[in-house]
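Removed from the display is one protein chain of the complex; every other protein chain stays in position.
Now for chain A:
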């Protein structure tokens, strides 16, 4: 008897929408000589001293479990790092967890705070995992659309309009993937007033904090009155070029941490030990290299924004991360059409904006985590593609005449 596998799968899992990036990935991966601006990770390899520290850890036989929350020595360094860079004060003993990537940090945060039916406000365009993570934790994601005219920043009015008596938390991401938008101290303070008024929590994804270019990065937890209402999600992936390591961390009031550690010990035990020892080196001796990478991204950001504008695409200036999010509305194509045709005709891969939520429609995400030579070539090709579209349009107009 053949069985119908669908009957055995969980309704929640089946209900999750597949990531919009997936089908585009299959298309791009099947082609050769593609210049990819579709990559959400640094083009730098992890600095050598960090890799070496991990090799040494393995040589020395560091192969057993660590404490659930991670090596105390590493939590101490994370605590120092948060204080030094972001003026945040967390006790290493009971306010920090080393996780398997910032994505897992988010997962733990939502599992710890959500009851069935609790609503979480998500500011779109947003990272592809957010709504799924909230749903898996039993919550209900409530999307708030933001637009280029406000640099893809959410306003207090928009938050007010979305809040119901079931709203539990707001998920913030600054600098943002995919738009690169940054919320400054004043904007965060406005959000904080809404949070206070409606007695909400904030889960703040600060994975791109190191990559802020124009204004000093402010953590939401540093806004007066918000410390007790905030779960800080951060990690090593972006700033330290350590995506494949899957190492992140959480910092929060100890009452939240206690519950998150409880979940973590049942689901994961701890982050890989030898990698934690590499992370220790990252926090102790890599500030110069992180700064060098940041400078590099900053220059490429400037290059991309200027080049896209020269080509004729509207583009806000992203204050952080390594993405630009130009509008392609003037071409009359949808994001997916634009990305598919650009890939086929000019072999440049970008991610259609609607993969990050409905309000991303009409935009594309271009990552500038690529060498400046590659970016120059990609910009030439995109320019040629836009021109070819305009030529076709003119021909159509002539025929109409």
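Worth a mention:
Basically, a contact is a pair of C-beta atoms (placed from the backbone, for glycine too) under 8 Å apart; a residue touches a chain by one contact, two chains touch by 3 or more; residues count from 1.
The rule we apply is simple: contacts and distances are computed from a predicted model.
Between the listed names "Carbohydrate ABC transporter permease", "Heme exporter protein C", "Spermidine/putrescine import ATP-binding protein PotA" or "Lrp/AsnC family transcriptional regulator", the UniProt record for the complex's undisplayed chain reads "Lrp/AsnC family transcriptional regulator".
Residue-wise, the contact with the chain that is not shown comes from A:302, picked out of A:63, A:302 or A:344. Residue in contact with the omitted chain (choice from A:39, A:274 or A:287): A:39. Contact residues of chain A toward the unshown chain are 19, 21, 24-25, 28-29, 34, 36, 38-41, 43, 45, 127-129, 177, 295, 299-300, 302-303, 306-307, 349, 351, 372-373, 376.
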